[in-house]
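Note that one protein chain is taken out, while the other chains of the complex remain in position.
By written order: A and B. Residues from 1 in each chain.
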Amino acid sequence: MDERSRPGWFTTLVSRRAVLATGTAALATPVALTLGAAAPSDSASARTGTVRKITMYAEALPGNLYGYGLEPGKATIPGPILEIYEGDTLEITLVNNTDRRMSIHPHGVDYSVDSDGSPLNASFNNPGETRTYIWRSREMFLASGRRWMPGSAGYWHYHDHAMGTDHGTLGIARGLYGALVVRRRGDILPDEQFTVVFNEMSINNQVAPNTPIFEANLGQRVEWIAIGHGNQFHTFHLHAHRWADNRTGMLEGPTDPSQVIDNKDLNPGGSFGFQVLAGEGVGPGAWMYHCHVQTHSETGMSGIFLVRAADGSMPPGAQEAIDRFRGHAHGTAATATPEPVPTQVPADAQGQHQHPPSG
Amino acid sequence: MDERSRPGWFTTLVSRRAVLATGTAALATPVALTLGAAAPSDSASARTGTVRKITMYAEALPGNLYGYGLEPGKATIPGPILEIYEGDTLEITLVNNTDRRMSIHPHGVDYSVDSDGSPLNASFNNPGETRTYIWRSREMFLASGRRWMPGSAGYWHYHDHAMGTDHGTLGIARGLYGALVVRRRGDILPDEQFTVVFNEMSINNQVAPNTPIFEANLGQRVEWIAIGHGNQFHTFHLHAHRWADNRTGMLEGPTDPSQVIDNKDLNPGGSFGFQVLAGEGVGPGAWMYHCHVQTHSETGMSGIFLVRAADGSMPPGAQEAIDRFRGHAHGTAATATPEPVPTQVPADAQGQHQHPPSG
Partner (left out) sequence: MDERSRPGWFTTLVSRRAVLATGTAALATPVALTLGAAAPSDSASARTGTVRKITMYAEALPGNLYGYGLEPGKATIPGPILEIYEGDTLEITLVNNTDRRMSIHPHGVDYSVDSDGSPLNASFNNPGETRTYIWRSREMFLASGRRWMPGSAGYWHYHDHAMGTDHGTLGIARGLYGALVVRRRGDILPDEQFTVVFNEMSINNQVAPNTPIFEANLGQRVEWIAIGHGNQFHTFHLHAHRWADNRTGMLEGPTDPSQVIDNKDLNPGGSFGFQVLAGEGVGPGAWMYHCHVQTHSETGMSGIFLVRAADGSMPPGAQEAIDRFRGHAHGTAATATPEPVPTQVPADAQGQHQHPPSG
């Protein structure tokens, strides 16, 4: 049975908790485990995860772009958020509906050379070709010396590694990328998830004022997944919210030494994620997120995190802020504005989530 | 009563411990708490901090620069170090004595959209205008899943977000920035504090040999606060001293996993801080601090950390080193030297500290 046919597997801008509520006990049970209760296994293979099979479609999009999608005709930029638990396996049947060589290459998970997604290992789809890639994951396991080899949990990403060059430079530039989340059993699930990709001088191949307006209600638990691509170096800044510079963005306790930050380097091939409570301690409003490199923010790498009131209503001043943003001049006359990257993208590009199905 | 009139509130190059010694018990008491004794509260509002009210003045400086100051005519680059404990609130009445639109925008603390400091939220001072910005802070608090939402403690910074562009690009370029330190109860207080801002191709809008010579006596506890601004990417390196890459620069204990470093990326909008014991294990002398990007250090992003003998006397060789530094040619003929940023700055620019007053 194709996992994609299960309820909850395709979800668009729905609350994560709603997904769980309508999901099966098989998923709900591990989620209820806290980290303390969920002792890591003492070998990489002790806990057998679920094998999830999905089909992904690579397609051309208007504006000379490309995208990944979970159904034909539904490709988006960024592609769908893929999400598993440590121990799970993702079997991805990739249908290449473009007229170019392309592939899918993941960060953070395990794969054999056949699933590397690189031309180096002859692991790619020719035009029109369908190919299956297998990504495995694991829990941490104890090595000699009382230290643990890390498990797969993390805010990772996937991207093309074959279009245009042996490094997928053309595919990445034109939109073939997305978020991959591997959770530990017991990790807190968010209400909303946003993928923010700093790709060259764009955010998700858009420049302001067409960059995403991410929305949440006051107090919702929001997960940000930030990914860097291209040739430029950036710093991601979010107004009025902060996170711990570690695996989850939260602290393990009073002796967790992690620095707390609100601005982080976001450079090619890198990714990180964190959860915040929307507007917590600061209230609702139109909050900026942007690259903090001055010329980058001014030439379009800026967007809005709209925190609505708890009841979903528009807070005072927010619409005026959005109107200002949409009329934003992006820099002064003295600032050279680079040619924007192509930005047309399907209307639901931000909303195509993929939650882990029940096992 | 204006907090600024209290003893210790304005201090210039005085020992921090001296401030404490002459301060009131109200400050000394929380300082004496160790982290172990100061258990975080179980809600964000459990500990009510102090409300500190200050007035800041934005002013033009010679050399086409601008600065923030705590008194009229006393603006500096960088601005004063603002320092609070988690739970405290800073109420800043900002007097704009410039002829341009400008604001103050903090990193790391809590503020409503009114205090955002961004034109997006119509939060700025027109020329000649006075406006109050409120920054709140909090302790960590327990969220679901046995994890803690981070508190405000950190080595943060503040800067203009409105001059020249909607991102404050002109104000930042010309000196409108400074350090903001939020401490946890029980954090160790330093004897000396240095603010180092890598702003474009300058350090604190200065290039060598006019970059700051930071001074301490052997064994003094010195706090470095490093901030990045502008469009360039940098790496901060300090000779003969190292720190843990975490919140404090020190280790929590033998199982603290933090990497120990002496070179760290310092990029636009980012900041970090750490404490070292001056010359500890290496002795006094003229120690270099510099950007480790080769052309950056050669074209002026280099300075001296002068560790004097414990009695304050000049150690052997240090004056010769300083003389060499002042005659420094900065690169070879083969190195293109960029036009330096304007560098004139008041003589006491490095010394304007602002310690937390007694509550």
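List of remarks:
Operating definition for what follows: a contact is a pair of C-beta atoms (placed from the backbone, for glycine too) under 8 Å apart; a residue touches a chain by one contact, two chains touch by 3 or more.
Small disclaimer: the values here were computed from a predicted structure and weren't measured.
Check B:71, B:129 or B:320 against the missing chain and you find that the one touching it is B:320. Residue A:251 is the one among A:81, A:196 or A:251 that touches the chain missing from this view. When the omitted chain is restored, the residue from A:233, A:287, A:305 or A:325 that touches it is A:233. The hidden chain makes contact, of the residues A:52, A:101 or A:138, with A:138. Within chain A, the residues in touch with the undisplayed chain are 35, 39-40, 44, 107-108, 110-113, 116, 118-122, 136, 138, 140, 143-154, 164-167, 169, 172-173, 228-231, 233, 244-248, 251-253, 256-258, 265, 267-272. Counting over the whole complex, chain B has residues 34-36, 186-188, 233, 235, 237, 239-240, 242-244, 248-265, 277, 280-283, 285-288, 290, 292-298, 302, 304, 317-318, 320-321, 324-325, 328, 331-332, 335 touching the chain that is not drawn.
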